[in-house]
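Below are the C-alpha cells for one structure; questions will follow.
All protein chains of the complex are present and in place, except for one that has been dropped.
The first chain written gets the first letter, and so on, giving A, B, C and D; residue counts start at 1 in each chain.
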Amino acid sequence: MSVIISQLFNGLSLGSILLLIALGLAITFGLMNIINMAHGEFIMIGAYTTYLLQQVFVQHLPKTLFDYYFILAIPLSFIVAALIGLIMEKTIVRFLYERPLDSLLATWGVSLILQQTARSIFGAPNVAVVAPEWLNGGLAVAGLTFPYKRLFIIALVFISILLLFIYLYKTSSGRRMKAVTLNREMASCLGVSTRKVDSTAFALGSGFAGIAGCSLTLIGSIGPTLGTSYIVDAFMIVILGGVGKLKGTILAAIMLGVLSTFVELSTSATIAKVIVFAFIIIFLQWKPTGLVNVKVRALD
Amino acid sequence: MLHVSHLQAGYDETIILRDVDFEVPKGKIVGLLGRNGVGKTTLMKVLMGLLPMKNGNIQYEGKKLKKERPEHRARSGIAYVPQGREIFSDLTIRENLLLGMEALPKSKRSANIPEEIFTWFPVLKEMIDRKGGDLSGGQQQQLAIARALISNPKLLLLDEPMEGIQPSIVQLIQDVLVQIAKEKEMGIMLVEHNLDAVLSCADQFYILDRGRMVMSGSCDEIKEEDLQRHLAV
Amino acid sequence: MIKKYSQGAYYGVFFLMLLVAPLLLSEFRMGLLAKFLCFAIIAVGISLIWGFTGILSLGHGVFFGLGAYCMAMYLKLEASPSGIPDFMEWNGITEVPFVWTLFKNPVFAILAALLLPFIIAVVIGYFTFKNRIKGVFFSLISQAVVVVTVTLFIGGQHITGGTSGLTNFFTVFQVPLADPATKQTLYFVTVALLAIIMGVALLLTKSRFGRLLIAIRDGENRLRFLGYNPTFYKVFIYALSAAFAGVAGALFVLQVGIITPEMMGIIPSIEMVLWVAIGGRYSILGAAIGAILTNTAKSFLSESYPDFWTIFLGALFLIVVLYLPNGLAGLVEQLKMKFSKKEKVKEAKQSEADTLVS
Amino acid sequence: MKPILSCHDVVVDFSGFMALQGVNLDVETSGVLFLIGPNGAGKTTLLDVICGKTRATGGEITFKDEISLVKLQEQKIVEAGIARKFQAPSIFLHLTPFENLEIAMKQKKKLFSILFAKLTDVQKDKINTMLRKIGLFEVRHEKAGSLSHGQKQWLEIGMQLIQEPTLLLLDEPIAGMSGEERTKTGELILEISKECSVLIVEHDMDFVRKYSTQVVVMHEGKVLCQGEMKDIQENEEVKNVYLGRSG
Partner (left out) sequence: AQSSEPSSGNKTSDSSATVSTEIDTVQVGILHSLSGTMAISEVSLRDAELMAIEEINAAGGVLGKQIEPIVEDGASDWPTFAEKARKLLQQDKVATIFGGWTSASRKAMLPVVEQNNGLLWYPVQYEGMEQSPNIFYTGATTNQQIVPAIDWMLENQGKDIFLVGSDYVFPRTANKIVNAQLKAKGGTVVAEEYTPLGHTDYNTIISKIKAEKPDAIFNTLNGDSNVAFFKQLKDAGITPEDIPVMSVSVAEEEIRGIGTDVLEGHYAAWNYYQTTDTPENKTFVENYKAKYGEDRVTGDPIEAAYIAVYLWKEAVEKAGSFEVDKVKEASDGIEFKAPGGVVKIDGETQHIYKTVRIGEVQADGLFKEVWNSGEQVKPDPYLKSYDWAEGLSQE
C-alpha cells in the first residue's frame, strides 16, 4: 500500500514537472502553432537566471537573506525568459506564423545558437544551484516522506495553471489571443492588434519555460544542454493532450508521469521510457487528435 | 466619406486593379458589380489593408490611407465581412461577437452583446454558446455580418454577404442595411452577385471590369442592356 | 520544352561534377563527399514525402539507421574471426543470436537494408495514415518512434552494441575496406545509386502519381471524395522514402565504418529535414544538393571554428529558413522568374495596348 | 420509378444536438431534386451523411436499391457513383485546373493503376472539353490557387462532372456566381440531369424555380414537405420559416 502511495506521489511529482515544461509549449505550440525547438533553451535560460541570482545573493547580500533568493528567482526567470522570447518573436517567429513546420527548422537554429552562447558565457561545465534551506527535507506522513521540493513544484504548477486558465478564459486579452491564433487576418480586421497579441503570447510561453527552468534547478543539472533533455517530452505531452487544449495537456502530463513511474518500478528506466513512448504512439492511433479533441467541420 | 482614385493593386507581380476610381458617400449603399474574378474581393482587401496598394489614392474621412495596418483601419471605423465568412471556428458565438467590439474604444466595449443584434439574427441568440465552427453555412454568414455590425462602423465593406442565407433573412438583411445606413449615416459598400438584392437596396452602383470601373450610376436608372454588356461573360 | 531541357542540363552538370570530383579531391575529402552523397539519397526521399506529399517525418534517422545496422551486422560478422562480435564477448555472450546469423549472408544483409525500413515504414505508415494522423501529429509520432528505437538499441546492448554502436570493420566481400580502390569503387556505386534513386523520384513526380501526391498535400480529405484512398498512396511513398534512407544507411556504413544509435536519433533526423529545407523541398535535385552543401558547410565550419561552429550552423539554418522559404532551388527559380518576368511584363503591356486600340 | 437513393429515418446527433431527426427522402433516377430550407435545417449535414463525411447516428441509406451507405468508406461511396461538391470550394490549389481534372477523372483509382497511368489522347480531349465547358480553358495551366472564388466553384463542379457519377450532390453550386454564369451553370445541370440524378442545395429561389423538377423542403432536421416548386411556394409553413414575404 505504502509503495503504491509513494509511487503515486512520485508519478504526480514527475507529472507536475512534465507539465511545467509543457505549459509554455501549450501556448506557443498549442495555441500559436509555432513548433519552438528552442523551448528547451528557454528552460535553460530560466535555470541560468536562477543560478546568476544565487551568485548575486552569495556575493553581494548578507547570508541571512540567502533563503529568499529562490522566491525572487521565480518571477525573475519568468521575466528574463519572456524578454528573450519577446526579442525572438519580434525578429524571427513573426515571419513564420503562416509556416508552422518551417518554424521548427528556424527555431532549431536558434536552439543551436542559444546553447553555444550559454556555453561561451557560463562555460561548458555544469553549474550548481543550492536549494534554500526551507526546501530541504520533507513532510513525513505515516512512514512516508514527501520532499518539500516536490511539494513546492506541485504547488507552483497548480498556481501557474490557475493563472493561465483565468487569463485565457476570463479576460478579453486571452480572448484576443485565441482569436489571433485561430485567424490572424480576420482578427486584425476586427481591430485586434495582432502584433501585440503575438508578442505577448510568445513571451508568455517563453516565460513559463523560464519558470520551469527555475524549478528544475531544484532537482537536476544546469548546463548548456539542459533543454535538450526535456524538449521531446514536452512536445509529446502537448500532442497527447490535444493541441490547443490546456485541459488535455494537464491530463496528459499526469498520465505520463504516473505511467512512467509505475512501469519503472516493476521494470527499468529504459523499458519505462520505451513503454511510455510506445503508449503515446498507440494512444494517438486510437485518438488521433489527442486526449481532448477538437471537432472541426472544415474539410481539411 | 471614401474617395478612391487611380488605385492600382494586385498580387506579387500580377496587377489586378489597374486604375480604379470610385466613392462611397455617407449614409449611402454602394453596390459593386462585376464578373467573377475581376477583382472585387481584391479591392476590398486593399481597402481593409490586407493587401498593399501599388499606386493611387485612398481618402477616408478626409485622411489619406496608406500603410495603416488592418487593425488601425478597423478602429477608425471600417468593418469588413469577408467572402468566406472567416469566423473563429473554435470560439463560441458569444466570443466571436465580443471580438467584433475590439474596434470600439475601450470605454464603449461592453461585456454584453447589444440586444439589437439578436433582433436581427435571432438564431445567434439561440446558439450563443456553441462553437462558431459548428454552425451551418448560412448561420456562419449571419454571424459574420453581426460581428461587423456590432462595432458600429462608419464604413461597412460587405463581400457577398447574402451568400448561403435563406431568402427570408436576405430580405431582412436588406432592410436592416437600408435602415442603418440612414440612421447611423453609415457608408456601405456591397459586393453582391444577386442583382435583385443590389438593385433593391443600393443607392448607387459601380461595375468593375478589366481593372477599371467601367460604369457607374444611380440604381434607379440602371439599364438592363448595360448590365448585360458588362456582366455577361 | 525549354524548361525540361534546362532541367536536364542541371542534372547533367551535377553528375558530371560528381564524376570528376575524385580527380580533384584528397582521399579524406572524397570520403566525406561519399558520405554526403549517402545523405543526398536520404534527402531525395524526404523531398518526396515532405515537399511533394506534405508529410514531415522527423524520424527518418530510424530508417537510415536500420539500413546501416543491417549492413553493419554483416560487416561485423566478417570482422570477427572468432565468429562472435567483440562487444558480445564483453557482454558475456557465447553464442551469436539467431537474428545475427542471418546477416552472415551479404545478399540477405543488403536486401534487409532495403526491405526492413520499407516494411517497418509500411507498418507505421499504415496505422498512422489509416487513422488519419496528419501534419504535426505525424511529425511528433515519428519522433516518438525515434525515441523508442534509439532507447531499444541502447538498452539492448548485448545484441546491438549499445551506445557505442557497431564499428571496427575490416573487409566487405573479403576486400579490405580501407583499400583506396575499394573506396573508389564504393564512391562510384554511391553515385550510381544516387542517380537511380533521383531518376525514380523524378519519374514518380512527373507522372499522374506525382500530381496525386501534391493533391494529398493540398487536401487529402478532398481526395477521398474523388474516390481515392489516400492512405495507400501515403504509405507507399513513405515506405519508398524509408527504403531510400535504408540504402543510404548501408552505403554510409560501408564508407564511414561506424553506425551508432545516436545516428538514428532526433538530432540527425531533424538535420535531414534541414538539408532538404535548405536545398529546396519542392525540388529533387535541390534536396540532394542541399544535403551536400549543408554538410560541406558543417564540415568546413567545424574545422575552422571548433568552438563556435554550432552558432554559425544555427545561423545558417535560421537565415535560409527565414529568407529562402523554398531553399536554394527556390532561389534559382526566383532568379529565373525575374529574368523571364521582365520580358513577360513587356509582352503584357504590348497586348494591353493592342486591346485598347482595337 | 424506383428511387436511386433512399434515406430512411436518418438521424444525426452532434453530441446532444440533433441536426437530423429522422429524415426520409427518395431521390429519383433522373431529374433535378432541389433541397431547400432555412439555415441550419440540416441540408449540408444530410449531404455529409450520404457521402460518408459524417456518420449517421441512426437510420439507413440505400443506393441503387442494394448498397447500404451508412458504414461505407468515403472513397467506396464515390466508387459506387456518388459525387459531392462542398459548400466552400475545395480544390487542389497547387495543381492547375487541367491537373485537377486529370485526377478527378473517372479512372481506376488504385495505387498501382495510378502509378503507371499515362495520359491518353482520349483522356486529354475529355479534360479539355470539360475545361471549355466550365470556362477555364484559357487558364488551364495556371495554379488553381490564383483563380477567383467563382472560378474555383466552376472547377469544382467540373471535377464532379468528369467523374461521370450516377448521383451528383451539389451544395450551393452557384454561390458567388454572377447572373450569366448562373444561367450557364443551370444549363449545365439540366444537361447532366439527363445522365444522372442531381441533388442540389440552394437558397436562390429564382434558380430553383427555373431548374427544379422536384423540391424538398427541410426544417429543423426533418423533411417538411416535398413537391413541385409552384406548390411549395404557396405552402404557408414554408413561407413562414423560409421564404419570407417575397417568396
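To be clear about the criterion, a residue touches a chain if its C-beta (ideal position, glycine included) is under 8 Å from a C-beta of that chain, and two chains touch if they have at least 3 such contacts.
As the structure is a prediction and not an experimental result, all values here were calculated from the model.
Trainee: Among the chains present, which touch the one that was left out?
Mentor: The undisplayed chain, in the complete complex, is in contact with A, C.
Trainee: Among C:F28, C:F98, C:F173 or C:F339, which residue is in touch with the absent chain?
Mentor: C:F28
Trainee: One chain is left out of this view; which of C:W50, C:W100 or C:F169 touches it in the full complex?
Mentor: C:F169
Trainee: Looking beyond the chains shown, say which of C:T260, C:T294 or C:N326 touches the absent one.
Mentor: The single option touching the absent chain is C:T260.
Trainee: Give me the subunit C residues in contact with the hidden chain, please.
Mentor: 26-29, 31-32, 35, 82, 87, 89-92, 151, 154-155, 157, 162-165, 167-169, 178, 256-260, 262-263, 302-303, 306-307, 309-310
Trainee: Could you please point out the subunit A residues that touch the chain left off the display?
Mentor: 3, 6-7, 10, 13-14, 17, 115-116, 119, 123-131, 136-138, 145, 147-150, 218-226, 228-230, 260-261, 264-265, 268-270, 272-273
Here is the rule we go by: only the chains that are shown with their structure count from here on.
Trainee: Please give the intersection of the contact partners of subunit B with those of subunit C.
Mentor: A, D
Trainee: Cα centroid separation between subunit A and subunit D, in whole Å?
Mentor: Inter-chain centre distance comes to 48 Å.
Trainee: Would you please write down the residue numbers of subunit D that are in contact with two or more other chains?
Mentor: 53, 86, 88, 90
Trainee: Using the touch rule from the top of the page, what residues of subunit B touch 2 or more other chains?
Mentor: 134
Trainee: Once bound in the complex, which stretches of subunit C touch subunit D?
Mentor: Those residues of subunit C that touch subunit D are 204, 207-209, 211-212, 214-215, 217-219, 222-229, 232-233, 236.
Trainee: List the residues on subunit B that touch subunit D in their complex, please.
Mentor: The touching residues are 11, 14, 33-38, 41, 83-84, 123, 130, 134-139, 141-142, 160, 163-172, 193-196, 227, 231-233.
Trainee: Which positions of subunit D touch subunit C when the two form their complex?
Mentor: 51, 53, 73-75, 78-79, 83-84, 86, 90-95, 99-100, 102-104, 109-111, 114-115, 117-119, 159, 163
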